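To start, the structure itself, in structure tokens.
The other protein chains are all here in position, but one chain of the complex has been omitted.
Labels run A, B and C following the written order; every chain starts at residue 1.
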Amino acid sequence: MNPVNYLYLAALLFTIGAAGVLIRRNAIVVFMCVELMLNACNLAFVCFSRLHGNLDGQVIAFFTMVVAAAEVVVGLAIIVSLFRSRHSASVDDASLMKL
Amino acid sequence: MSSSAVHSLWTTAAEGKLDKIPAPHIEYAQLAPTLIVVGAAIVGILVEAFVPRRSRYYVQVFLSVVALAAAFAAVVGLAAGGYGTTKAHIAAMGAIAVDGPALFLQGTILLASIVAVFTFAERRLDPVAHGNKVDSFAAQAASVPGSDSEKAAVKAGFTTTEVFPLALFAISGMLVFPSANDLLTLFVALEVFSLPLYLLCALARRKRLMSQEAAVKYFLLGAFSSAFLLFGIALLYGYAGSVSYATIADVVSGSVQNVNPALAGTMGNDALLLIGGAMILMGLLFKVGAVPFHMWTPDVYQGAPTPVTGFMAAATKVAAFGALLRLLYVVLPGMSWDWRPVMWGVAIITMLGGAVVAITQTDIKRLLAYSSIAHAGFILAGVIATNADGISSVLFYLGAYSFVTIGAFAVVTLVRDAGGEATHLSKWAGLGRRSPLVAAVFAVFLLAFAGIPLTSGFSGKFAVFKAAAEGGAGALVVVGVVSSAVAAFFYIRVIVLMFFSEPKADGPTVAVPSPLTMTAIGVGVAVTLVLGVAPQYFLDLAHSAGVFVR
Amino acid sequence: MSFPLLTATAALPALGAIATAAVPAARRTAAKWLALLVSVATLALAAIQLVRFEPGGDRYQLTESHAWIKDFGVRYELGVDGIGVALIGLTALLIPFIIAAGWHDADPLETNSSRWRPTQGFFALILAVEAMVVLSFEATDVFLFYILFEAMLIPMYFLIGGFGDRAHAQGDEAAATQRSYAAVKFLLYNLVGGLIMLAAVIGLYVVAGSFSLSEIAAARASGSLHMATNTERLLFLGFFFAFAVKAPLWPLHTWLPNAMGEATAPVAVLITAVVDKVGTFAMLRFCLQLFPEASKWATPVIVVLAVISIIYGALLAVGQRDIKRLVAYASISHFGFIIMGIFAMTSQGQSGATLYMINHGISTAALMLVAGFLISRRGSRLISDYGGVQKVAPVLAGTFLIGGLATLSLPGLAPFVSEFLVLVGTFSRYPVAGVIATLGIVLAALYVLVLYQRTMTGPVKAEVQGMPDLKVRELLVVAPLIALLIFLGVYPKPLTDIVNPAVRQTMSDVQKKDPNPVVEAAK
């Protein structure tokens, strides 16, 4: 199967993720969408790596996972603290600062 | 650690000679600045773990200041050793560039960071609570605002000394960011300095809800943008088959021919290049705070603890612009015809947008946020110049701007009322009567922002505009001039408020800070005036540092 | 390396400003005396300049040149030509009077406030302005000039906004708001002008690669520097706009009445008699010298604008109810004369304009300061609040009248000479403009005499009853100015001798010849 299709899939996933960030309210979900985008990137990396026949892409994928994990740690910490003080994880509720 | 290093490991292994694994070749001495800071950060964590609570603060402050100073010394040493000019080269197996811009920016970041750490460590502004000195960070980040646990934490005199290691981590990331020489390092560095900043934003002692909100917004949007960046990287990798700047640059400039017909779909496919490049640009412009990727800036600047805001506003911008410069001047010069028009547009709307929206702001921190956006626009004008002067002028501007910013935010921390910092402009009325000195200092910073001659702001602005004009971007200069005129209006508004309007009865008091903040402010003023009156030495420095290694 | 006289002349007041600002809050009087002393010393230095200056000598004398900002091609280059040295003399001369006249203007109302030190600030700012103005008259490097041109706005801004006229019709609150409005208006107008000039300055560097007047002139002469017509015109407009705002030229004038109205009389004098002169001076030195072709190209328009300023300013002066605003509009009219003289491109016009700058400075100072004394007595700026002052305070009235007569340029007083030169110079090239401008002298008579009649003559108003006559300090301020007005009116030769060579130079810059008389006079 033509590996380029994987690229299309990656692009699709990325778009879905992005769309999710734009439309979902729940901070956790938004955050998951971001993760989805990152994974889309990973897919792209791996696919390109295969195409180019060098392993850089695959290595990068690992790095990305690590970074994503770190992000999860930090992100969840922040979101949880926000949730605890507001009793809501809706991104839209957190709009004290505007204009 | 870079991807190509790993790659070489793999290949050697594939040849079956498993008996010896060649160690990657790392020039530790040349990476010293970063390594020192990272090391200090790790030590800082250990300190958190093992040192008794009451002495942590002192240990942490000492540790971070010493580390940063040492790192700065290392930078100076490297520069003196000629690594900025003649011996400039790519270190760490192609991951890190050690050259003029890198060293200059690292130096700037480190100095700014030292000053910022001073403001972090300030503990005299708030009244002593339960016999404990308190700084501007939450007693216990985990405890819910207003809850009993928080009260207990305050009573117990907890302090979040983790901010220092966090800051150090962020700094280390920032040090790598402008010197990253492949896209992976770029990405990692970005995350390394972003994640701690997200946390720092959430740690304000007062107005914690706003602080947490700022953190959430910053985090989500930051992650969002970094995802774009990463995808851009992926596309570029697909385009060039490598993430190292040099290779990409070669492919872009077409000096490397398409070797493998099987790769016709990707190798040298301009669509990949353009989209990827654009997405990476977007990721960087987000950090820079350029319109339309600026919208996080006001909220985050307002919500974050003011020392953190100052730190972000100064250091992040420096790092981000460094990376942007390297990307545009090293990786994508071949396609400058594609990105210049785009950057033109971005620069113009950034300058105008920032200046115009700032006019109607009522919160001093938001005001400064918008002003920082406008300034990002000015710097972009220099970036677009695409000539040697462009690089040096941007370097100079960043140096000048960062100190003014930290100083300005440091002054903001001084003006306080019952609810902590009094950031609403109306509270600042008549400040000039209450404490002429503070008002005068702040006025100096504002004038520098406004680009009045004899301040660093003017020298910087002149430098970038001159570079832009020489680079054939005369129109940008005109727009810049117009928007500076608009910007002047709101800086002046603040001055009028401070000096010409009668002080309110329930106005804020001006806290008398410890020498730490005083130093921060003093350095800010000194740099502002020196760079304003006699900038030649620093211009030379920026000039000699203005060459990227390839 | 000889003694850097020019730097000293500027540095002395600068240091004086710092010293004055440093005087402790309690020692107000000390600060005043210190400021006065410094300003007098500066005057001495300026006098030395006048002596050391040889009218016949090089174009720029007493020159100094040091590297400053290599990257921007900026040098710290000083030098004075006849025009510069004369204007420096004017500045240094007026500042002591301004300080003496403003002796009590900045005394704090509430004495208990310990940290807030308005008095020191007031006099320090005045000295700071003097330093910058003097240096800007000396600068022969465009960039250096630009920096000062912009920087001097800041102290002026604080002087206007921070130390308003205590005599205000609608109480302190309104006064404060109107004052800060005036200050902001002043700053924004001039800042916008300056920023537009900044663009032009940068452009100039891109084109000429240098900021030094002498280098640029040399490059021009050798032909190595050639500006494309449109570039030159754009750059000229950039420069001229800034100067026209400063000068101020119709229709960019509206900041002046507010500023002069709200500021204390001495500061108002500082604005119109000293700071604004930088604008007209810069037109002569930079516009004509850097962009001769463009200047000639723009001349017709500028002359028209100048004529409009003359008539318009005079008519609005007639329509004013506020003494200080009236003087402000009168100044606008006079600046019209100056600009017209500069761009008439005749020796008489330019000499006249230069003399005009100086004479207008002195005459406005005389009139405005006396007006200030009057206002401080009655506590109102409205003309209608006065009447019959001449009966109770004849000396005040007399000096006021003389100031007024100087303003309407009565022959025998200094302004007449310059005004007539400007008119003749303009007439010989633009007869129509000359004739229309001559209407201005009638209008000038109108607003001055109406002002005098309404305030000084007629039955004595109740509020004016018992108004004290000029005190010794005030008399000491006014008398020398009046003496000078008369002297320069009768014997302006010393001044013209200094100015003429510089004018000759400028004329050769723009490569213009005076039109020859139709009939050779029967000698």
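Rule of thumb we're sticking to: a residue touches a chain if its C-beta (ideal position, glycine included) is under 8 Å from a C-beta of that chain, and two chains touch if they have at least 3 such contacts.
Just so we're on the same page, contacts and distances are computed from a predicted model.
Per UniProt, the protein behind the absent chain is "NADH-quinone oxidoreductase subunit L"; the candidates were "ABC-type putative transport system permease component", "Multisubunit Na+/H+ antiporter MnhB subunit", "Monosaccharide ABC transporter membrane protein (CUT2 family)" or "NADH-quinone oxidoreductase subunit L".
The chain not shown here makes contact, within the complete complex, with A, B, C. From the options B:44, B:145, B:353 or B:471, the residue with contact to the chain not on display is B:353.
Touching the chain that is not shown, out of C:62, C:227, C:417 or C:477: C:417 (per the contact rule at the top). When the omitted chain is restored, the residue from B:22, B:82, B:146 or B:345 that touches it is B:345.
Among the residues B:44, B:94 or B:277, only B:277 touches the chain that is left out of the figure. Across the interface with the omitted chain, chain A contributes residues 18, 21-23, 25, 30, 91-92, 94-99. Panel shows chain C; residues 188-189, 250-251, 253-254, 312, 315-316, 318-320, 347-348, 351-352, 388, 390-391, 398, 405, 410-412, 416-417, 420-421, 423-424, 427-428, 431, 434-435, 438-439, 441-442, 445-446, 449-450, 453, 456-460, 490-493, 496-497, 500, 503-504, 507, 514-523 of it touch the chain omitted from the view.
The chain not shown here touches chain B at positions 216-217, 220-221, 224-225, 228, 270-271, 274-275, 277-279, 281-282, 286, 291-293, 295-296, 298-299, 337-339, 341-342, 345-346, 353, 356-361, 486, 489.
As a convention for this text, only the chains that are shown with their structure count from here on.
If the chains shown are joined wherever they touch, the resulting network is a simple chain of contacts running from one end to the other without closing.
Averaging C-alpha coordinates per chain places the centre of chain A 24 Å away from that of chain B.
Distance between chain A and chain C, defined via averaged C-alpha coordinates, is recorded as 65 Å. Inter-chain centre distance (chain B to chain C, centres taken as mean C-alpha positions): 46 Å. In chain B, no residue touches at least two other chains. None of the residues of chain C touches two or more other chains. By the touch criterion stated above, chain A contacts chain B in their complex at residues 4, 7, 10, 14, 17-18, 21, 27, 30-31, 34, 37-38, 40-41, 44-45, 47-49, 51-57, 59-60, 63-64, 67, 70-71, 74-75, 77-79, 81-82, 84-86, 91, 94-98.
On chain C, the positions that touch chain B within their shared complex are 67-72, 113, 115-117, 146-148, 150-151, 153-154, 158, 161-162, 176, 179-180, 183-184, 187-188, 191-192, 195-196, 198-199, 202-203, 205-206. Residue ranges of chain B in contact with chain A, taken from their complex: 3-4, 6-7, 10, 141-142, 144-146, 184, 187-188, 191, 195, 198-199, 202, 208-210, 212-217, 219-220, 223-224, 227-228, 230-231, 233-235, 237-238, 241-243, 260, 263, 265-267, 298-299, 302-303, 366.
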